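Everything below concerns the one structure shown next.
Complex shown without one protein chain; remaining protein chains in place.
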Amino acid sequence: MMSTDRTTRQKVEAGLPRRRRKEFTFKMLGMLATAVGILFLGVFFASLIADGASAFKQTYLQLDIELNEEVLAPGGELDLAYADFDGLVRAALRKELPDVSGRSDRRELSRIVSVGASYQVRDLIARNPELLGTTQTLWVPASSNIDMLIKGNIDENLEEALRPVSDKQIAWVGSLRESGRLATRVNTALFTNGDSREPELAGIKGAVMGSLYMLMVTMVLSFPIGVAAAIYLEEFAPRNRWSDLIEVNINNLAAVPSIVFGLLGLAVFINWAALPRSAPLVGGLVLTLLTLPVIIIASRAAIKAVPPSIREAALGLGASQTQVVFHHVLPLAMPGMLTGAIIGMSRALGESAPLLMIGMVAFIVDVPGSLTDPATALPVQIFLWADSPERAFAERTSAAIIVLLGFLIVMNLAAVILRKRMERKW
Amino acid sequence: MVMSTGMSTVTEIPERRTELTGETVGNIHSDNPFMVAEDVNVYYGDNHAIQHVSIEIGKKEVIALIGPSGCGKSTFLRCLNRMNDTIETARVTGNITLDGKDIYRKEQDPVALRARVGMVFQKPNPFPKSIYDNVAYGPRIHGLAADRAELDNIVHSSLERAGLINEVKDRLDEPGTSLSGGQQQRLCIARTIAVNPEVILMDEPCSALDPIATARIEDLMDELCEDYAIVIVTHSMQQAARVSKRVAYFHLGLLVEVDETDKIFTTPQHKLTEDYITGRIG
Partner (left out) sequence: MQSTTLILLLGLMAITAFYLGRGRSLSLVGGHGHGLALHSLPGYYGYYVAIWVALPALGLLLLWVLIEPRIVVALIVNGLPESYQSLSAGELNLLVNNIQNLAAGDVISVDVDEVLQNAASQFTSYLEKSRQILAVLAVGLAGLAGSFAWRRIHPDLRARNRVERVIRWFLIAASSIAIFTTVGIVLSVLFEAIRFFQKVPVTEFLFGLNWSPQTAIRTDQVGSSGSFGAVPLFTGTMLITAIAMVVAVPVGLMTAIYLAEYSSARIRGIAKPLLEILAGIPTVVYGFFAALTVAPWVRRAGEAAGFEVASESALAAGLVMGIMIIPLVSSLSDDAINAVPSAMRDGALGLGSTRSETMTKVILPAALPGIVGGILLAVSRAIGETMIVVMAAGLAANLTANPFEAVTTVTVQIVTLLVGDQEFDSAKTLAAFALGLMLFVVTLFLNIIGLSVVRKYREQYE
């Protein structure tokens, strides 16, 4: 009936090579799959840094600006509103390249300098009116086209009509460089300015402040409420159908698409409660609703991890349930809760879809000063800049992404360190 | 010294060892050795779990491994079919041969080895598949049946030899997990037999079962030992005395004494063996 031992062994041996091959293939597939994710990460970061690193530098021109009294203070008084600062800049530029003549050529020349140069002159004389009549040497930003040229992003071999910089401009820039009047330095505008139509003047400060305000609102609201809800659900709520429903509800909210929260914010906060659009307050409220389920789930897990023996000991000493929770359970669960909160915050920091719904897509130049000033958020700023066709904005978008990822890495590292340090072996 | 096993009592015992010296007392040899272990050591990380064990296992005999908890019996058992390979921190040194060939040699595929040395576990672990598919699993992966008819044959005869066929012949499509504990364990035995092994390892197969199921499986072992070598780890001395021809006593990772069952239970040569058997330790 049964095959003899020998035949069985032969059959087994016969099947082995094919099975070994399958095993090998399967293992290879597994390794390949794991490599896909990691490879993507590598390619992604490499391209990000390659694209964005150059945005941290900006080309500047050194000009000797004559702070002409007649131009700046025609009636004897300093006219900050209407004085021709631009003219002073153009004059200084023409001093460096005196051979340029003709109206069209001169106009082309003036376009190698950023419009921000005239703001710089105005700010200088506004802060130091005593400099009137003197000649000051300023480093002013070059226009974004020239910046791209210097960074090598413009193909000089293209036909002139197809390029954003003309041959003459290339020549002028070349001679400025030879005379030492051109330098590439750290692009401080990226961190000190708000958004701008000109790439060379565009910065992320407004977006960062907006994000910061929103995160503050989110933290202040979602952490206490989330912890309170978790405490109630874990410690006090009777185990009945109602509390089961709440638990299912919370788990589902954590998985609802974020754009739906944006719709909720639009309908309730903007339309019904008439809160100001684009305000960090509203953004914070929407993000709070989004983050709340995450914090509740994490806090519940942290509370569950506290051994019942500690509760029993406290109860045995005559503590009320509220006292047990607040004096014993909460402090022990706090590290886990904080870790969950940090992770929730980092998720909130990266959200942009719900913010689009409540109006944060506007072009905001000023840095917000309060919770109700119109503002934008860093991920939304990235979204807006990504839409710009200009090459200079492309590199700045990558730079802004690097900054955003930097914040996220710091936050997550903090969470990991917190978790490691507070890990207790019960 | 009175034994509670119901065997004849003896009052005089010749000279007896008392310390753990690493030397094995009794007779490590078997009449018809099929698996031979020589100076086997097992390390779990830094823990020296099995120390210098040498023993022979006969071709168609039942040998019981006994000893207090944690003494290494299961660990040693798992060396015989290289299940310790699945544990990352485990390291095995020494020589274990099956029919003369070292099972830890490089060319030895554990897969082929385990087709010759089967294992039944402590807690019955049928797959969440039908009864038929449970038994057919082994033959299928090893390609033992050329067609469905042959596979049916194998499944039926395995269930028959495991003493389960009458209870399940009408419901082979039902899940293996729908059986009772004792039936599940016999299903696992059928599953093991279906691969036509030469040695069957049993790791406390009855400890999760009730006495009636246990008795049935012990009867089964009597029949099975006509065709297979059986190595059984057991906590129950009664069981060891009932089913096995030879008994090996392990203590703290050392093989203290090996001998025929009668001799071990009536005239143990080592004091530790005696203490264990009489219930003073373990």
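The chains carry the letters A and B, assigned in the order they are written, with residues numbered from 1 in each.
Please note the rule applied: a contact is a pair of C-beta atoms (placed from the backbone, for glycine too) under 8 Å apart; a residue touches a chain by one contact, two chains touch by 3 or more.
Note that the coordinates shown come from a computational prediction; the quantities given were computed from them, not determined experimentally.
> For the chain that is not shown, enumerate the shown chains it touches in the whole assembly.
A, B
> For the chain left off this view, which of A:53, A:171, A:186 or A:267 is in contact with it?
Of all options in A:53, A:171, A:186 or A:267, contact with the hidden chain holds for A:267.
> Which of these touches the unseen chain: A:23, A:123 or A:366?
A:23
> Out of A:256, A:313 or A:417, point to the residue that touches the absent chain in the complete complex.
A:256
> Who touches the missing chain here, B:26, B:138, B:182 or B:268?
B:138
> Can you tell me which of A:170, A:365 or A:386 touches the chain that was removed from the display?
Per the contact definition at the top, the residue touching the missing chain is A:386.
> Give the residue, chosen from A:246, A:310, A:332 or A:365, that touches the chain omitted from the document.
Answering carefully, the residue with contact to the hidden chain is A:246.
> What residues on subunit B make contact with the chain left out of this view?
Residues of subunit B in contact with the hidden chain: 81, 83, 86, 88, 110-115, 118-119, 121, 123, 125-129, 137-138, 141-142, 188, 191-192, 195.
> In terms of residues, what is the contact footprint of the unshown chain on subunit A?
Counting only subunit A, the missing chain is touched by 12, 19-20, 22-23, 26-27, 29-34, 36-38, 40-41, 44, 47-48, 51, 224-226, 228-229, 231-233, 236-237, 246, 248-253, 255-261, 263-264, 266-268, 271, 273-274, 289, 292-293, 296, 320, 322, 346-347, 349-353, 356-357, 361, 379-380, 382-383, 386, 394, 397-398, 401, 404-405, 408, 412.
We adopt the following convention: only the chains that are shown with their structure count from here on.
> Roughly how far is subunit A from subunit B, going centre to centre by Cα mean, in whole Å?
So the centre of subunit A lies 63 Å away from the centre of subunit B.
> Of all residues in subunit A, which touch subunit B in the complex?
1-3, 5, 8-9, 11-16, 19-20
> Taking the touch rule as given, give the residues of subunit B at its contact with subunit A in the complex, in rising order.
On the subunit B side, the touching residues are 109, 111-112, 115-116, 141-144, 153-154, 157, 195-196, 198.
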